[in-house]
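So, chain A:
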Amino acid sequence: MKFQTPHSVEDAVAILVADPDARVLAGGTDLLVRLRAGHMTPSAVVDIKRINGMRDITSENGGWRIGAGVACAEMGEHAALKADYPGVVEGAELIGSTQVQGRCTVVGNLCNAGPAGDSVPALVAAGATVRVAGPNGTRDVDVIDIPTAPGKTSLKEGEFVTSVFLPARAANSSDAYLRFIPRTEMDIAVVGCAVNLTLDDAGVVTAASMSLGAVGPKVKQVDASALVGSTCDDAAVEALAAAATAAATPIDDKRGTIAFRKDVSGVLAKRAARAAYTRAKGAST
Partner candidate 1 sequence: MVAVTLWGSLSELAEGQREVEIKASNLRELLAGLQAAYPAFAPQLERGISVSIDGKIYNDSWFQPISETSEVVLLNRLEGG
Partner candidate 2 sequence: MAKDEFEKREFKIVGTRVPRPDGLDKVTGRARYGADMSAPGMLFGYCLRSPHAHARIKSIDTSEAEAMPGVKAVVTRADFTHVPASGGTKDILDNVMAGEKALYDGHTVAAVAANSRSAAKAALKAIKVDYEVLPHVTDVDEAMKPGAPELHQGRQQESVPEGFSQNVLARSQYGHGDVDAGFAKADIIVERSFKTAATHQGYIEPHACLASMGNDNQADLFCCTQGHFMVRNTCADIMGMESGRLRVTASEIGGGFGGKTTVFLEPVALMLSKKSGKPVKMTMSRDEVMRASGPTASTSIDIKIGVKKDGTVTAATGDFRYQSGCFYSMNGALGAMCGFAPYDLENLKTVGWEVVTNRPKAAAYRAPGAPMAAFAVESVMDEIAKELGMDPIDLRLLNGAEEGTKAAYGPTYPAIGLKATLKAAKAHPHWSAPLGENQGRGVGCGFWFNFGGNTSVSLMINPDGTVNLSEGNPDIGGSRASMSMMAAEELGIPYEQIRTIVADTASLGENDVTDGSRVTFAVGLATIKAARHAIEIMKGRAAATWGIDADAVEWVDGAAQPAGPNAGKFPPLTLKDIAATMSKTGGPISGHHEANAEGAGVSFGTHICDTEVDPETGAVKILRYTVFQDAGKAVHPDYVEGQLQGGAVQGIGWALNEEYIYGEDGTLQNAGYLDYRIPVASDLPMIEPVILEIPNPGHPYGVRGVGETGIVPPLATIANAVSRAAGVRMTSLPMSPPKLLAAIKAN
């Protein structure tokens, strides 16, 4: 195995094009586990963290661009980003331990394409896009379209994700991400749920989106229109929960059962909706 440290996106793409068995290293918190376990034997590891901009969080068109090498802990330390997207940041900050937080990245979490990645549902609910660099230049892709199946992405040969972009926030908007795990830390989500809301000045929901993790082969967008026109009252929230439970298509595995995951999808939908609503109202005052 070789270790490569390109200093530009172009160099990185050139390496990836020349060597289809090379793998991109950002935080490494998934890649190194697989390497050590012998589940993966790449010909080269391409460390992209030394490319300019990969470790930056920058304001862009009123939104935020987050480099592929930004550690999740760095997102948590960015007050303005956290104020705009508390749900995205709390999802990112739930991955692993303090030690893992210092290394793991949302782009890595996304490209790992695990159904249970904690940072992905809130990115999807936020309508985030990623910038993909490849032999034919760059393209922007909706986050939801990156994973295609467990462990599989839509990235083509020679391509890698250089950043994720969170769009500008409308007034009175906020989001929340909740997951269920058996312990209080260190677990993979059994169910994850993100809700993203925009309210009018009277506190009535004008736009809502929701996504679920760990209840299907990839992150799942769920119709959240039950909340639109409501003030997140019990009836609206119960309708949202029912939609979440109905939309979930989980499997039985060592982490949970189908029945449990469907039930908890509804529970988390309720709780996340209420948390996002409270935040969005708070944002308006």
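On how the list was made: all candidates are chains of the complex that A comes from, given by their letters.
Criterion: contacts are C-beta pairs under 8 Å (C-beta built on N, C-alpha and C of every residue); 3 or more make two chains touch, one makes a residue touch a chain; residues count from 1.
Bear in mind that the values here come from a model prediction, so they are computed numbers and not experimental data.
Note on this complex: chain A touches candidate 2; the remaining options among 1 or 2 do not touch it here.
On the chain A side of its complex with candidate 2, the touching residues are 37-38, 180, 182-188, 190, 254-257, 259-260, 263-264, 267.
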